[in-house]
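Below is one structure, written out as structure tokens, with a few remarks after it.
A single protein chain has been omitted from the complex, and every remaining protein chain is retained in its original position.
Going in written order, the chains are labelled A, B and C, and every chain counts its residues from 1.
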Amino acid sequence: MRYLPLTQADRASMLETIGAGSVDDLYCDVPEGALLKEPVDLPHHQGEMQVERDMAKLAAKNMGTASAPSFLGAGAYRHHIPATVDYIIQRGEFLTAYTPYQPEIAQGTLQYLFEFQTQVASITDMDVANASMWDGATSCAEAVLMACRATRRKKAVLSGGLHPHYREVTETYCQYSDTQVAGRDGHPEHQATADELDDLIDDQTACVVVQYPDVFGRLSDHTKLAEACHAKGALLIVVFTEAVAFGAIKSPGSFGADIVCGEGQSIGNALGYGGPYVGLFATTSKLVRQMPGRLCGETVDQDGKRGFVLTLSTREQHIRREKATSNICTNSGLCSLAFTVHMSLLGEDGYRKLAAINHERAVTTADALDGVAGVEVVNDSFFNEFTVKLAKPAAEVVEALVARGILAGVPLSRLYPNRDDLGQYMLVAATETNTDEDIAALAAALKEVLA
Amino acid sequence: MRYLPLTQADRASMLETIGAGSVDDLYCDVPEGALLKEPVDLPHHQGEMQVERDMAKLAAKNMGTASAPSFLGAGAYRHHIPATVDYIIQRGEFLTAYTPYQPEIAQGTLQYLFEFQTQVASITDMDVANASMWDGATSCAEAVLMACRATRRKKAVLSGGLHPHYREVTETYCQYSDTQVAGRDGHPEHQATADELDDLIDDQTACVVVQYPDVFGRLSDHTKLAEACHAKGALLIVVFTEAVAFGAIKSPGSFGADIVCGEGQSIGNALGYGGPYVGLFATTSKLVRQMPGRLCGETVDQDGKRGFVLTLSTREQHIRREKATSNICTNSGLCSLAFTVHMSLLGEDGYRKLAAINHERAVTTADALDGVAGVEVVNDSFFNEFTVKLAKPAAEVVEALVARGILAGVPLSRLYPNRDDLGQYMLVAATETNTDEDIAALAAALKEVLA
Amino acid sequence: LEEKLIFEQGEPGRTGVDLPDPAPVKSRLGGLARAEDSAIGLPGLSEPQVVRHFTRLSQKNFGIDSGFFPLGSCTMKHNPRLNEKVARLPGIADLHPMQPESTVQGALELIDQCAHWLMVLTGMPAVAMSPASGAQGELCGMMAIRAALDARGENRRRVLVPESAHGTNPATAAACGFTVDSIPATEDGRVDLAAFEAKLGDDVAGIMLTNPNTCGLFERDVRKIADLVHAAGGYFYCDGANFNAIVGRVRPADLGIDAMHINLHKTFSTPHGGGGPGSGPVVFSEALAPFAPIPYVVKTEDGFHMVETADEKDGNKPFGRLKGFHGQMGMFVRALSYMKSHGADGLRQASGDAVLNANYLLARLKTKLSVAFPGYCMHEALFDDDFLKGTGVSTLDLAKAIIDEGFHPMTMYFPLVVHGALLIEPTETETKESIDQFCDAVLSLVAKAEAGDSEFFKNAPYLTPRRRLDETAAARKPILRWSPSNA
Partner (left out) sequence: LEEKLIFEQGEPGRTGVDLPDPAPVKSRLGGLARAEDSAIGLPGLSEPQVVRHFTRLSQKNFGIDSGFFPLGSCTMKHNPRLNEKVARLPGIADLHPMQPESTVQGALELIDQCAHWLMVLTGMPAVAMSPASGAQGELCGMMAIRAALDARGENRRRVLVPESAHGTNPATAAACGFTVDSIPATEDGRVDLAAFEAKLGDDVAGIMLTNPNTCGLFERDVRKIADLVHAAGGYFYCDGANFNAIVGRVRPADLGIDAMHINLHKTFSTPHGGGGPGSGPVVFSEALAPFAPIPYVVKTEDGFHMVETADEKDGNKPFGRLKGFHGQMGMFVRALSYMKSHGADGLRQASGDAVLNANYLLARLKTKLSVAFPGYCMHEALFDDDFLKGTGVSTLDLAKAIIDEGFHPMTMYFPLVVHGALLIEPTETETKESIDQFCDAVLSLVAKAEAGDSEFFKNAPYLTPRRRLDETAAARKPILRWSPSNA
């Protein structure tokens, strides 16, 4: 087997050194009968060519977003990833390294984590960020738990504009920790108001969670909400799913958010059918010791040279065990590297311009769809994603467009399977990858299907 | 522009340091009127996404061998390339290095070249090999020129079994250096005999060039030919186009060849529509100082540690100028790295097994085609490629098979456009990449087309 | 060579991307456009600068590709490039998680295949694929136990966890509302069966046991433990971090386990990537299967489906959703590629070779080093620091000196039950020669320590991009980001 270097001669000589008669002897502690004598009932080893062929066959059964006009969003966005990003993350020194437990030989990982933290703090406009979480949804759940720890309260208020997966994950995380989750159902045509949640905030409230832009694509100024929260001693958590947005819109930090968290996939990471992605997590200096996840900090070495280490690990499970701020152990190391490299390529100018193009593409798409009979754009405001109301059930329309080679958008029924009132709505996202031809094809196909 | 780091502020400050008013001032030596004031008439710069899209569109207009059963050979062979190979050659320290002129910081390149030379010498069974040539055809031409230098003679005898491109390149290289090229036309049904070239060898003959396996796929023992050459003071040059073959057949070195050269593409290098490939070039210790191309040798450094350097450069153009053994300067560095990595993965067992599979696939293909009416396998012997005679013109048959999604083989009319007697012959190659389904599809389609 | 932070290399007006100017459209940002003049603070670098910067950073890192990396309990085995290649196939890398099912049948089949391999290898009837990592796998397993207990209407809240457990175990139990009760270890590094039995009671939700355990030993009483905990009405959660030692040779189902997570990056070679991403599918017994989280893939006559909503019609009572979308697809692709490459025979060979390598290393090192527990080990060998007594050299000092020999050190000070622990896991992808080189180096360092050269060790490493770093200073006054003021 190509990955296994031991030869039969090696094995024999090693067993001799050990003083064992066979490899099975080394498994002497396995209970009677549980040690298998033969391989399990699965295919035997295969060469690289055959495995690649099998996997390619599975891949070929899918219709990828690279081969069709695609307007899918709802928390995962197709963006162009520079070839440099994929090159860097495949370098063995990054790919095959582990958590930088030995900082003397892990300064590469540590320095990019420090750069990553700074980038995340910069785009969210917060004081500090951690070295990444698993994804946006788990970041949201961890943010709520953190707010409960920080405020010593047990109630979280979730906005109706929060992505349903984020809500569900948060509910799942809270359900066994006595944390009450409150909130209101969202609807794309009931515009969120600055004070919609005010009456749910009380002095038991640990936090309010809003998404910005919200799951329907809408933009709201949450400055007043932050004030309302702070007046009651609660924290404001601002969640996002599209990290490109902050190149074009006001930062969550400028609203007075206490925790800002969300999904970083859009920068540097492929869609990949949903994962692995990278959770971004930022907060204020005051709350840093309540933060979950790894943190990289600056220090000096024995010779006085600047260097980086993992720090504040007394928050973490490997030290604090059942008293840890979270059970999280691995983060999304390599995905955060992809984020860092892509963000470094973009820089201030590129990041802002990318955001501007995304908005322009979405506006152009919205304008094109507004002209189609049976399609109504319901958003007043949006960044690169908006909701349309269709004259027919959205899921059916999406299937009809698949037959025309178009991946139209995400029907709200996919996100809210139990909400009959949302059956005719669809989320449409547009990014820099959508050409004028894509947009025209979408509009034309919708026209046909809705006629 | 993403590759250009200078900002306008940089440029201004640098011009000031230089004391020039503008960049155009630096071009003051350009003759009047020749300095363009505007960009030439070509498109302006484009982002990575757009360029990638344009290139992908061009790629999509082709039918690649990965997407169709393919039996093409004639000097370039489709083999499976392990993912490791492509990873290693893309590492920046290899990809973006130059000729190892500073051995202290180029031991990586130098050591793999030393390993490459050893591998090439091993599979050809010769004393030494150089650090690669451009491709098989130019290696052949250089071998002939080397033989002329070594023997101080001016006549080369080329076998009819030599690939026509190799013959043409050799003729091109010889035409202005007073070297006479002799030989006979080949034909797939006139089996080369051990003594077919004997009467062309005289005491003016510098070398005889045979291909093994020959261009029609046939195998001959050239031991007697080597003896005949040596009896007249001529050198035997054995050329090959399929480097996998030596895992299954007797080595050219065992025949008594003086120079062995050919194409190394099959090991580690993609088909790539014909290049870049890698010329392999091996010879005897006696002739090493007549060899063209770079050579890497072992030595020690100041501290006595083993190290590697480019050596015997007094043969080369940068020292000897018009008296050099060749004008060659760059070799196929990165392609030779791909060869070395793939060969390292294969090892003795893998290389021999790969060759055995190739032969088995070709035998299986030949057996399948032998059963098709209108197809006749003309080879008695072959490794992984053989010639068939078809009941219809081969070029037409090939086109008809394209319409059926099959890349059948190379019609001899493609290689010999002026040979009317070869119109019905086709070369068929099979490698480890050809499945039973591929072979069945080829046989079935040929049956249809030839019916 | 020093490599500045990107923030120290940037220039305004420089960028590493070329983007077309957007068409002029009327902004629909609802009045929330970022002000033109409010700088975000990102540096401007050209593409060549970015490539060089991260290339140089990479050169300050040690990975499996760099050399022997025997980090115990982390399983630093070879990461095949084939897996990276297939994960990037069009039709996989470019799939959106919310595409219509009709357009992702191959992806669903792939998840189903990966699940099938995991179920057959563990002998378990169900698997939840979505957990993002081992730690989330634990959460998944413990939440299923909690849900099952809730369904039974039982208020059991005590979870038994061996002292030697990884910190994620108690942290996870706590996150599910359980209290943690530690079980002591015996002299031979396993669960003290008598103590365990004494702790059982009707408030016990279950046990969280790592097997092979964090001391690198097989819990030889595992079946008795299973029987006892089941008899007491609890469940058996197995931390599968060390499944790599037994894969293809022992099926967790045959040991009486109810739930176990599998770290795809440990057992099935998905890359560690500097600390993630991981992936931690959880296999379940019949008893816990109904409580597995959404989403999951089912196969019906008309193809594969992703069940994304709790529908109790099929008898399932999912405890909820753990992650956005449906798990670490990219890791499933790599793990499946790895499993197919090895096959049933190769996986069995791999675990055997891993155990053989570890025992060989144990046999060679125990000539000088003090073994923590007697007998054969599984995939990793554990030593305590007895052998350093009187030398003035600590486990940490020795580890740092090992770095200068060209190796990554072992895991230190874990598990906590052993004083000054050194946990060494060579993995099956190492040659005998590299293990020998490592052992030779360690043995000669030990000789050096015994010879009294403790000053040398205190100051190691010497040859690394950085010498020992001041972690205390870092934590006392944390600097967690670059800013112009701390530049």
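By our rule, contacts are C-beta pairs under 8 Å (C-beta built on N, C-alpha and C of every residue); 3 or more make two chains touch, one makes a residue touch a chain.
In this text the structure is predicted, and so the values were computed from the model without any measurement.
Although one chain is omitted from the display, it touches the following shown chains in the full assembly: A, B, C.
From the options B:118, B:180 or B:204, the residue with contact to the unseen chain in the full assembly is B:118. Only one residue in the set B:20, B:231 or B:373 touches the chain that does not appear here, and it is B:20. When you scan B:88, B:143 or B:243 for touch with the missing chain, the hit is B:88. Against the chain not displayed here, chain C makes contact via residues 1, 9, 18, 46-49, 51-52, 55-56, 59, 64-67, 78, 80-81, 341, 406, 429-431, 433.
For chain A, the list of residues touching the undisplayed chain reads 1-5, 7-10, 45-48, 50, 82-84, 86-87, 92.
As a convention for this text, only the chains that are shown with their structure count from here on.
With centres set at the average Cα position, the gap from chain B to chain C is 46 Å.
Here the spacing of chain A and chain B, counted between their Cα centres, is 47 Å. Mean C-alpha position of chain A lies 19 Å from that of chain C. Residues of chain A in contact with two or more other chains: 2, 48, 52, 82, 87, 90-92, 345, 432. Across the assembly, chain C contributes residues 12-17, 19-20, 45, 47, 51, 55, 80, 82, 84-85 that each touch 2 or more other chains.
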